[in-house]
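Removed from the display is one protein chain of the complex; every other protein chain stays in position.
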Amino acid sequence: MFVTPSYSSIPFAKSSRVVQRNEKMWPIYILNGLYFAAFIFLISLGLNIILGVMGVLNLAHGSLYATGAFMAAWTIVALDEGASIFLIYPALLTGAVIAAIFGLFMEYFLIRPMYKRALEYQLLITFGALLLFEDVIKMIWGGEALYASGPFDVLGRIHILGNPYPLYFLFVMILAVVVGISIWLFMVKTKIGVMLRAISLDREMATAMGLKIDKLGTFAFVLGAALAGFAGALVVPTTPALLGFGMEPLILAFIVVVIGGLGSLKGALVGSLVVGQTRSIGIALFPEIELAVLFLIATVILVVRPQGLFGR
Amino acid sequence: MALKRFLMRPRFIIYAVVILGFVFLPRLLSTFNLILFEYGLTFAIVALGFNLLLGYTGLLSFGHGAYFAAGAYGVAMTAKYFPAHFSLEILIPAALLVSLIISAIFGFVCVRHTRIFFSILALALSMLLYALVFKFYHVTGGSDGLYVKIPSVFGYTFEGVRRPQFLMGFYYYFLLGVFFAALILMKGIVSSPFGKALQAIRDNEVRAELIGIRVRRYRLYAFIISGMYAGLGGALWSFVNGHVTPDVAHWVFSGEIVYMTLLGGFAVLAGPVVGALIFTFLKLYAMGSTEYWMLIIGATLIILVLVLPAGIAGGFAKLVAKISQHFATRAA
Amino acid sequence: MSKRKMDRRQFLKSAGAAGIALGAAGVSGGYLRPKKAAAAKKRPIPKEPIKLAAISFLTGAAAAPFGIPGMNTYKMMAEEYNKQGGILGRKIDLLSYDEAGGVDAQVKLCRKLILDERVDVILGYISSADCKAILPLSDELGGLIMAYDCGTHVLMEGDASPYKVPKYTLGFRTKAHLGIDNVGLALFIKKYLPNIKSVAGINPDYAWGRDSWLIFETTMKKLMPQVKVVGTWWPPLFTTDYTAHISALMGAQPDVVHSALWGGDAVTFTKQALGMGFFEKIKMAWSRGEPYPQEVGKEYPEEQIICCAGTHYFLYPPHDKWPLNKWFVEDYTRRYGKYPTYPCYHAYQAIATYKHAAERAGALVGGWPTIEEISEVAVGLSIETPSGHLMIREDHNGVEDVLVGFSKRVSDFPFPILDPNRLEVFPAHMVNPPVGIRTVDWINGWRA
Partner (left out) sequence: MLKVTRLVKDFGKARIIYPTTFEVKRDEIVSLVGPNGAGKTTLVNLISGHVKVTGGKIEFLERDITYASPYHRIKMGIARNFQITNLFDNSTVLDNIRICLFSVYGKIKRGILPATHYKAITEEAAEVLDTFGIGDKKEVFPGNLSEGDKKVLDTAMAFALKSKFLLLDEPTSGVATGDKFKVMDTIISAIKKERMACLIIEHDMDIVSDYTDRVLVLAEGTIIADGKPKEIMEQSNVKEVLFGVKA
């Protein structure tokens, strides 16, 4: 089994040996995938709503996610880990709130002037916002990692087929489902939702119909931002909030959007499931190349179906 | 006579002054600033190529870091696997070849789309490259990156020469030469019939097709050329930096390339060059002066986009035009 | 000062023989070498303070549990030395820089420090990736660089043994490389867990993680060939979500998991692993786990194998036997309210090495020495540190003993400490390869 590797000459496949697997763990792998999909779904849902309604690809979306994470962590720490459940769980909402506020400012001062402008300007201004946010976060919450594992610890574990599994992950999944459904209902049932869909379908037509594009755009952006912030808040009990925290989720959200189709909510759901499972199972089976697999999938899909699985 | 008139043209005098300035720069600048300037030059080459795509073909690539990385890793991998052939005259063509191949493959996929689709696809592809470079540790050195030693030139090895001396001396002039070659070539390309065709595609895809231009094919040509410029820049950069890491394939670096180009202004040929040089110094001095350097360059970018969309060189050109027009009307 | 000299004399009576031998060897070696330098005539000592650049993670995951303690120690020691009158009468002007931002940013920063700021010495670098990129700059740019914490063994090694030393004339590492941690771990496992069937590894995906695993695996193969490897995982540095990795590890069912995760990564991993009931089934072997019980606190699991990256431990050497450690721990704790962890000891080693080397070179050349002279004198230097003796060898690499133990909850500390009854100290000669021999070849060369 062992072969002595000599540093200068290890073939790169070398250390990815046959991983001996416990079949009983499969449910856990799947659950991990679902958990990961859950918060990627929240992020990409926001990204997609903004993209669909305003036609702006928000590169600073990850930073909104990060602000949510930092805010929630900060609040929970301020409440001190021992605080009662009735305090620390609502505390998670602060993440959504702060992200919404930041989103409001961003939309009003940066995105709105960009409506009529060319694509490169829209992308660049969000890129500028991304850089800006990184340091704003550093200014507000400092450069160090924030741990706030309160909500995670409180819930403890259950056993699934004899494997311990943290209840909090299930809690996150359920929340994500709830949010997803309510967004869907909102989009099909309420007047605003219908108008938003109209805009994303055909901007000119919607304008002709006399919809208040600006107001609705602001609303969509704030909604998307809030979703991102909420995702951050849900994640932070399990992981520390760091600088550059938003980068990886942003890229993953891109992949989701690419796989699912630009501006498609159904696409966001399917895409995040694909990404989540790929990552979890990828790590379990081929630890060497988890990251690359995702981009490979995304690229293949883009090549064969440019508009994504559910794109128009 | 004609020559005399040519020599007397103010434009020519400006050129002459600029070139002389560049030549004598090592005397004027400190080692550190000269090296910074060399970073600027390499990025300038990249931005030039990038602008052929953005400014002249109307395609915004958010993944140009990939081709930069292709060039840089082309050099670094040669250093790792063929140490015997580590000389400039081999490395540069090698890097060009690698970036040609990669940009041809990626380009073929990308040019089937336009607008935001194109941008995202380019981004995804560059991140794919990033992921591969990052993951295959034993081949590419993963996130450690690879060390790039001082290359030899036509058999002459710079024995016992410290990198700063190398960069101050031979390499600076080599870089300068390559840069001007690249600049002149690009000038030729954009004013040539081919360049006109690209601009036609940018302005009006439908009509371009209708006067007999194979739009997609020409986009691909433009993509490959600009990819090779990026690769060239990457290769030259790797000797200045002395170390290559996957960061250059990450989309944030691609974002910086876009930043440079718009900072200078993509409507003018010289825009990207100006942008690249200014950006390099701006970034490093921001980093040196405060820990909140991202805030500075981020804010700069936002203000730029809001206030001076034409970029610095672009704005300047506009100004000049306005003034000259003003005087023209006076005279009339 | 005089008081501490006293302490040392006391120590020499009571310390272990190995210690003396090492020390003596070091000292004599130190005095034999720099003849050429001695020829130089008297030179003035500049008035302005020494520009000492200290680089450590000040932001990000590695800051709180790792980079900042290191930087604190630099501050503390600079202050202490300045109180004693500085180095050859020159005060130390400590410039602190952040190591965050990736290899490329560090290369640029280092170039700025040497060419633009013209600092006298750079002490720093935690990430092995940074070291691998930075140390070549020492000779390229002509600046004195002392790596204070990064571990990869390839840093100072050539492509084939025996290799030419030193690799970098102006580049040092004032500590032993990761050989000691992983060889130490393997020896410890062989002694205390002889019947394990399988191991797995989870290590950060860069030089440090890859090389740690390489040495551990090589040693295990030599010592316990019957043990199977059931999988290796390579999360990128500063990963924040290890849940998938943890499940995968649990699925692979190893008896022991080797890990070189460090800083925030180690803390995050431990917290998430606790949440997922990982430790109910599996024992971790941390190649540098010493700081993390204190970071994680009470719930840190017992019976985990923890290596101290040398003998860097706030309870070892025992304070009664080794007053310097007593002084260090007390002073640090008084200032920063935490017990010093191994990055602190590493920082001490770096700054102390520079001080002693500069002072000795100064004495020899009669004036302020050039960096070349300092680097020449530094070779063979042997100094007392809070955790015993450090010797700098011809390969510009430090050699140290290594301390390994099991975590154990005790009443008088708010976090698990190393079980005092099952501490193992492996002396330097057992865990460091000889000069000029690559670690892998050395291990493979052992007679079973």
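Read from first to last, the chains carry the letters A, B and C; within each, the first residue is number 1.
One rule holds for everything that comes next: contacts are C-beta pairs under 8 Å (C-beta built on N, C-alpha and C of every residue); 3 or more make two chains touch, one makes a residue touch a chain.
Not measured: the values here are computed from a predicted model.
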Shown chains that the omitted chain touches within the full complex: B
Candidate in contact with the missing chain, chosen from B:Leu34, B:Ala197 or B:Leu263: B:Ala197
From B:Leu28, B:Ile211 or B:Ala328, residue that would touch the chain that is not displayed: B:Ile211
Contact footprint on subunit B, counting only the chain that is left out: 185, 188-189, 191-197, 199-200, 202-204, 206-214, 218
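As a convention for this text, only the chains that are shown with their structure count from here on.
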Result of counting contacting C-beta pairs for B-C and A-B, higher pair: A-B
Rounded Å distance, subunit A centre to subunit C centre (Cα mean): 38
Centre-of-Cα separation between subunit B and subunit A, whole angstrom: 33
Centre-of-Cα separation between subunit C and subunit B, whole angstrom: 41
Shared-contact residues (touching 2 or more other chains) in subunit A: 10, 138, 288, 291
Residue list for subunit B, restricted to those that touch at least two other chains: 134-135, 137, 291
Subunit C partner contacts - residues on subunit A that touch it in the complex: 1-2, 4-8, 10, 15-17, 19-22, 25, 28-29, 32-33, 35-36, 138, 143-145, 147, 149, 152-153, 157, 163-166, 168-169, 235, 238-240, 242-245, 279-280, 283-284, 287-288, 291
Subunit C partner contacts - residues on subunit B that touch it in the complex: 30-32, 35, 134-135, 137, 142-145, 147, 162-164, 241-243, 245, 247-248, 284, 287-288, 291
Subunit C to subunit A touching residues, read off their complex: 58-61, 63-64, 68, 98, 100, 154, 159, 198, 211, 213-214, 217-218, 220-221, 225, 227-234, 236, 238, 240-241, 243-245, 247-248, 250-253, 264, 267-268, 271-272, 275-277, 280, 438, 440-441, 444
